[in-house]
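The complex is shown incomplete by one protein chain, all other protein chains being positioned as in the whole.
Here is chain A:
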Amino acid sequence: MMNKLIFGRYIPGDSVIHRMDPRAKLLLSFYFIGIIFIANNWATYVLLFAFTLLAIKLSGVKWSFFINGVKPLIWLILFTVILQVLFSASGGTVYFKWGIITISQLGLVNGVYIFCRFVLIIFMSTLLTLTTPPLELSDAIEYILMPLKVVHFPVYEVALMLSIALRFVPTLMDETEKIMNAQRARGVDFGEGNIFQQMRAIVPLLIPLFVSSFNRAEDLATAMEARGYQGGEGRSKYRILKWQARDTWATLAFAVLTVALVGLRLYV
């Protein structure tokens, strides 16, 4: 069921992208999503696609992973694109008009652009999660949140919660699967019948999951205290993030990309 979801998984590897600093990867991915909106003509989109495909190539991850990453979201994307095509204001040649539905050249072009944006965003964020272990990501988020300490934001605690949450996602998924199977063996039909029957069928899954989470939390807290955990302040770090030359190069590449995008937007 959930196993089909590629989005958000990590594939171990040893490429340039894998070895990049997670802070650089996280920030640059966000930055990339920001600069996608600079693009407004075909030349800019071609440039963005070329850049993304180059990044994917560098990561050495198979193309099929990215295609699979888009698949679960394809209906959402098509829905948005179709809305855009059918209801956008007329501009350029109008091909078809019926009531409020207008298919125009501008609408079609906008539809294609939106499709490209979705695909680019999904490709880049899939690239981020496929090449970065979840724990490194949470380290990166901790680092990026650090300035918020000035306003007494509990950065360490949030980072701890984040890394524990990430660590337990697969464990909880396994547990869910196990309890579902156990209840199925006792005659529960998941995903069958009308909406109320379906909701009722979830109860024998949810309650054991919550109970086991409570138990797990208690055990984990005890184990952490027994190992001398007293709070985030004043701890040293085992995993130390290191900004390296390749991260600077990557940042430069993004800077060049931005300049090129702005240039293409203005002059093409």
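Everything below uses one rule, namely that contacts are C-beta pairs under 8 Å (C-beta built on N, C-alpha and C of every residue); 3 or more make two chains touch, one makes a residue touch a chain; residues count from 1.
Throughout what follows, contacts and distances are computed from a predicted model.
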>> Out of "Na(+)/H(+) antiporter subunit B", "1,2-phenylacetyl-CoA epoxidase subunit A", "Energy-coupling factor transporter ATP-binding protein EcfA2" or "Carbon monoxide dehydrogenase small subunit", which one is the UniProt protein name for the chain not included here?
In response: "Energy-coupling factor transporter ATP-binding protein EcfA2"
>> Touch as defined at the start, partner being the missing chain; which of A:46, A:148, A:203 or A:268 qualifies?
In response: A:203
>> List every residue of chain A that touches the chain not included in the displayed model.
In response: 3-4, 6, 62, 64-65, 68, 175, 178-179, 181-189, 192, 203-204, 207-208, 211-212
